[in-house]
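One protein chain omitted, others in place.
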Amino acid sequence: MMTIKSKTEGYPRYAPGTHVSGRDISNKNVTYSWWEPEVQYSWSLGPAYGRFLQELKKGKIIGRSCKKCERVIVPPRMFCEYCYRSTDEWIYLKDTGKVETFSISYLDPNARRIKEPILIGVISIDGASPMHGFMHYFNDMKPEDLKIGMKVKAVWKSEKERTGSITDIKYFKPMNEGDK
Amino acid sequence: MTFYEKQTDPSSPMHWLGDMQADYLYPNGKAGDKLFKHIKENDTFLASKCINCSKIFFPPRLYCEDCFVEILEKDWFEIPSTGKIRLHTIVTINTYGEKLNEPKMIALIDIDNTDGALLGIIKTDNIDENLIGRKVEAVFKSKNQREGTLKDILYFKMR
Partner (left out) sequence: MNRVAVIGGGMTLFRRRLLETGKELSFLAAKMAMEDSGIEKKDLDMVVMGSAPDAFDGIHMKGENLLDGAAATNKPYVRLFNGGGTGVFAPIAGWWHVASGVADTVLVVCEEKMSSCFPHPQTAFQHIWDPILDRPLHPNLVWLFAMEMNRYMTMHNIKKEDIALVAVKNKRNAVGHPSAQLPDEKITVEDVLNSEIMAWPVQRLDISPPSDGASALILCSEDRAKQYTDDPIFIDGVGWNIDSTMWTNRDLYFPRYVANAAKMAYKMADIHDPKKEIDFAEPYDPFDYKELHHLEGLLLCDKGEAPILTREGVTQRDGKLPVCPSGGLLGVGNPIAATMGQKVCELYWQLSGKAGKRQIPTDPQVGVGQAWGDIMQMGTVIVMRRG
């Protein structure tokens, strides 16, 4: 632990502060308090996400249209944020789409390193407006084969396993010629 | 604007459950670290004094929030771990709303020779008695068990 008050000719003239290293913590060179919050939440789905998840459970992807801007929106919303009016109709979409962007991640949610990379990206869904889609995993391919613009198709959990969740789709795989 | 669509199917999902997964480590700060390191080794407290307005801070601080001047090392001093009860209340349930085996008294204690106060547990034989204004002193854990946190003070006892 050391206090640094380095002087420079310019501004800021010095930088006050006391650096604490990881070792200072583990060796208890500094005193500290520890807290683990225990809180749980129940988020309302609302009619749009509620129906979206209900349809996923049935193995279908559903969107919502706005007649004014002529968008087909997915994930569906009950209002159009651009026209600022209620959306109009439910529209079933395909379970295929296009990779708009992706990443090959060697980090888990807590920034810990992992050996097998997670393939993740945004898929615009066929039947929705261009650039309209959601984030999901990719699999059944080598990381180096994943490309922006690639056509992909959803791989679903079995009907029994589906619970009404975005994870009812296991991942997206490369689309083959026979796929619809 | 109204939503034309209503959720009428009771079997449709309505809620999504989740939690907040994050733990926190708070260093006690420059002033706090000094206080807690002192408490770890001593049965007394430390206070710091603003040279501008003469206010004596407990818990001691790095700066005076009113005058906005830094309090230097030389204006820190040792004080006894004694005080007077300003306010008190009786607690009968724990954080989860479950009943405690024994009710306990929590008090805000004005620390002697300072302008500051501290929350503490009061050990008393008669918990229903009005103890406002009564003198108390801190009882610490044995030195080898102290960790440099507020929990090193077990409770306050009547003087």
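Order of writing sets the chain letters: A and B. Residues in each chain are counted from 1.
Here is the rule we go by: a contact is a pair of C-beta atoms (placed from the backbone, for glycine too) under 8 Å apart; a residue touches a chain by one contact, two chains touch by 3 or more.
From a predicted model like this one, the values you see are computed outputs, not experimental measurements.
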Q | Displayed chains contacted by the hidden chain, counting the whole assembly | A | A, B
Q.
From the list B:9, B:41, B:70 or B:129, pick the residue that touches the absent chain.
A. B:70
**Q.** Of A:38, A:81, A:116 or A:177, the one touching the omitted chain in the full complex
**A.** A:81
(Q) Give me the subunit B residues in contact with the hidden chain, please. (A) 16, 18, 20-33, 62-63, 65-68, 70
Q. Which residues does subunit A use to touch the chain missing from this display?
A. 1, 4, 6-22, 25, 30, 35, 37, 41, 43, 45, 49, 52-53, 73, 75, 77, 81, 100-112, 117, 120-122, 131-137, 143, 148, 165-167
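Quick note on the criterion: only the chains that are shown with their structure count from here on.
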Q.
Under the stated contact criterion, what part of subunit A meets subunit B in this complex?
A. 18, 20, 25, 28, 30-37, 39-45, 47, 49-51, 53-54, 78-79, 84-86, 88, 90, 164
Q. Which positions of subunit B touch subunit A when the two form their complex?
A. 1-7, 9, 12-20, 22-28, 30, 32-33, 36-37, 40, 147-150
